[in-house]
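First comes the structure, then the notes that go with it.
With one protein chain held back, the other chains of the complex are shown just where they sit.
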Amino acid sequence: MSRREYLKNQKQKGRRLIGVFPAHYPREILWAFNSLPAEIWDPPLDIEGANAHLQPYICSVVKLGLELILQGKGDMLDGFLFPHTCDSIQNMASIVYDYLGVGKPCYFFYHPKAPYRPSSRRYYLEQLKSLVSRLERDLGPMDENELRRRVEQGHHLASILREIYDARRRGGLSASNADFYRMIRQGEYLHPDDFIPLLEDFLKASRGGDGKGPGVILSGVLPNPPEILNLLDELGVRVVDDDLLCCGRRIPMHTTMAQDPFEALVDSYFAMPPCTTKDSPLKGRVDYLLEKIAASKAKGVIFYLVKFCEPEWFDVPCMAEAVKEAGAAVLTVDVDLNQGLSGQLTTRIEAFVEMIGRQQEA
Amino acid sequence: MTAEDPIKNRDCVAGIDVGSLSTEALILDMECGTAGYAIVQTGANSTDAAVSALEKALAASGIERDQIRRIVATGYGRVSIPFSDKRVTEISCHAMGAFHLFPDTGIVIDIGGQDSKVIRVGEGGRVLDFAMNDKCAAGTGRFLEVMADKLQVALDDMGPLSLKAGGEIGISSVCTVFAESEVVSLVARNHPKEEIIRGLHRAIVNRVWSMVKGIGVRGAVTMSGGVAKNSGVVSLMEEKLGQPIHVYSEPQIIGALGAALVARRDLQDVQ
Partner (left out) sequence: MSLVKRARYHFMKDIGAPAVMRLSGAGRKKGPGRPKPGFGPGLNCAVRLKEIMTRHYFLSRYAEGAKPVAWVTSGAPVEILRPFGFYTIYPENHGALCGAQRLGPELCAEAEAHGYHQDLCSYARIDLGHFLSGKTPVGRLPRPDLLFASNNICQTVVYWYRVLAHQLKIPLLLFDTPYNFEDITENDVAYMVRQLEEMIPVLEEVSGRRFDSRKFQEMTGISRDSSFAWGEVLATMKTRPAPMTIFDAFIHLAPIVSLRGLPVALEYYHILLRELRERIEQGIGAIENERKRLMWDNIAIWYKVRDFSNLFAERGMNFVTATYTNAWAETISLMDADRPFESMARTYSLVVLNNSLDHRLQLMERLIKEYHVDGLVIHSAKSCKPYSVGQYDIKRLLMDRLGIPSVIVDADITDFRAYSEEQTRTRLEAFFETLEG
C-alpha cells in the first residue's frame, strides 16, 4: 500500500492526519489524540512554486516541504506541526502561517536548546503541556490514560528499533542497505499499531547475515536519494550504523517509565543522541560517532549532507578530523534530494570504497 | 607475422579513460611497460570512443587485440565499455598513474574538464584521502573553456598568454555565470586579455587551493588532467605551493596509465 493510500485509509478509520515537518516532536502526544503524524521530509515532487518564496540557497528539505503545501498535496491533512528545527524551517513555517494562510490549524513546537540546564527540563515539560492544550482546542480533550499507553508503546517501538540497529551493528542482519532504510523510514507515516508488528516481522525475517564487506556509518539528515544505498549494496559495502537525523538520531538511547507520562516523555527527549538541531555540544557528537565506529568496526564515515543544511555543515570539519584521527576514512558529499546519483557522486563513492577496500587489504 | 617475433607473444593489458571531452587508451606490455597510447574525442557515444581509442592505441604500439589479457576502464564513461574486465574510478587511477611516473608523489592535483580533485597518495600509489569539487563548474577545465570562448582565445594559448601579462586583474566571482559577465565587462572596458586570463587562472587556483589545504600537502605534487597543460595555471599553483610541480608531457594520459597499471597488478596477483 502506498503512503497516500495508507493515509487515506487511516483517515477513513477516523484518525486525524497531521503533517509534521522535521525533526523532533513528541509523536506520542499526537497518537494519544487518535491522530497520525505524517512526516514531511522529502516528498517526491518537482520544485516549481517554492522558488517563488525561497531563495536558491535554501535546502531542498525546506523547499520540498513548502512545495507539498503549494501543490495542494497536503489537502488530506487536518493540520500541520512545525517543530523549531533550524532558521529555514522556522521562517518557512512563518511564510505558511502568516503569508499563505493554509486554512488549517498550524501548531508550533519549540524545544529547548542545549547545553541543557535544569531550566531546559522544566521548559520542555511546559512545552509538552502547552502543545496538548493547543491540540485540545481543536481536537477535544486528551485522555491521560491513553497518553500513558502511547508513551509505553513509544518505548516499545524504540526498543525494537534499538534491537534492529544492534543486530545490524554486529553484522547479524541480512537485509540490504536499501531494504533496511525502506523499512525504517516507514515509521515516518505508519501508525505504531501497524509499524511495530512490521518491524518485528522484519527483524525475524532478516536475522542472520554474513557481516562481510567493509562497514561504513552514514551521518547527515536522511538517506536520500535512495540510489546511494543501492550503490553501496552493489559495491558490497554494509552500512553498519547511522547518525542520521531522520533515523538513528531520533531513537532514545534508553527509556524509563516514570509515573507521569509527561515526565517519561521528558526523559526520552533528553535521552536522544546528540544532535545539531538541538545545539548539542560538539564534543558529545564527536564522542557519539567515535563510539559507533569502535562498536561497529566501521572502516569509514560518509557525511551525507543536504546542500545548504547549515546545522549539519558546521559540525563536519571537527567531526571528520576526529574520525580520521581514529583511523577511519571520511567522505563528505552534498546532495539535493530526489535528484538521483550524478556520475560525479557515483565516482566519489566508488573511489571511497576502493580506498577503504584497499586499506582493508593493506 | 612470425611466431618467433618476441613482441607478438607478450601479454599486454590496456587502460581506457573515458572522460567528458576526450577518451584515452593506453597499452602496457607486462614486461616492458608502456607500448603505446591514443587520444580521441569522446563525442556523443562513449562506447564508440573507447573502441576507437583502443584500436588506435593498438595500431600505435603494434600489439594485437588478442594479446590484451585484461582491460580496466575508468573515467565518467567507465560504465559504458562492455568489453572491459573491471571498472575503477579515475581517482584511484590518477593516484596509480602519477605514482608510477613520479614515485615521490604525495599529492595529485587533477583538474579535468568537468571536475577537479586533490588526491593524497600513499605507498604503491594507494589513495589515502581525496577531495572533489562540488557540482559547480568553477575550478574546472570547463570554466576556462567558457572564458576562452568569451575572450576569443584558443584554449591552448591561454597559458602562454597569461605568462606574458604585465599585471593581473582580479576576478571576484566564483560562479562561472557571474565570472562570465565580469569578463565580458572587463573586455568592454579594454583591459588587456593577458591580465584577465591571469586573473582567471588565479580564480581556478584559489578554488582548488581550499581542497589542497583540506587534504594537506605532503611530498611532491603532481598535476594531471587537461588543465595541467596550461602553463599559466601550473606556474600560479607552484607559486602558491612554494614548490615545483611534476607535470608529465601528456598529463591527460595519466588516468589511462593508472587503469592499465591496475590491470597489470590484477594479472600479477592471479599469476
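For clarity, chains are labelled A and B in written order, and residue numbers in each chain start from 1.
Everything below uses one rule, namely that contacts are C-beta pairs under 8 Å (C-beta built on N, C-alpha and C of every residue); 3 or more make two chains touch, one makes a residue touch a chain.
Because the structure is a prediction, the values reported are computed rather than measured.
Engineer: Which of A:Gln71, A:Asn91 or A:Ser159 sits in contact with the chain that's absent?
Structural biologist: Within the whole complex, the residue contacting the unshown chain is A:Asn91.
Engineer: Hey, which of A:Ala32, A:Ile58 or A:Leu245 is the one touching the hidden chain?
Structural biologist: A:Ile58
Engineer: Give the residue, chosen from A:Lys113, A:Arg207 or A:His254, that touches the chain omitted from the document.
Structural biologist: Only one listed residue reaches the unshown chain, and that is A:Lys113.
Engineer: Since one chain isn't shown, list which residues of subunit B touch it in the complete complex.
Structural biologist: 172-175, 178, 181-182, 184-185, 206, 209-210, 212-214
Engineer: If the missing chain were put back, which residues of subunit A would it touch?
Structural biologist: Considering the whole complex, subunit A reaches the absent chain at 52-55, 57-58, 82, 84, 86-88, 90-95, 97-99, 108, 110, 112-115, 117-120, 122-123, 126-127, 130, 276, 279, 281-283, 286, 307-308, 310-311, 313-318, 320-321, 332, 334.
Criterion: only the chains that are shown with their structure count from here on.
Engineer: Could you put a whole-Å number on the gap between the CA centroids of subunit A and subunit B?
Structural biologist: 40
Engineer: What residues on subunit B touch subunit A, complex-wise?
Structural biologist: 76, 87-92, 114-115, 126-130, 132, 134-135
Engineer: Of all residues in subunit A, which touch subunit B in the complex?
Structural biologist: 307, 324, 329-330, 334, 342-344, 347-348, 350-352, 354-355, 358-359, 362
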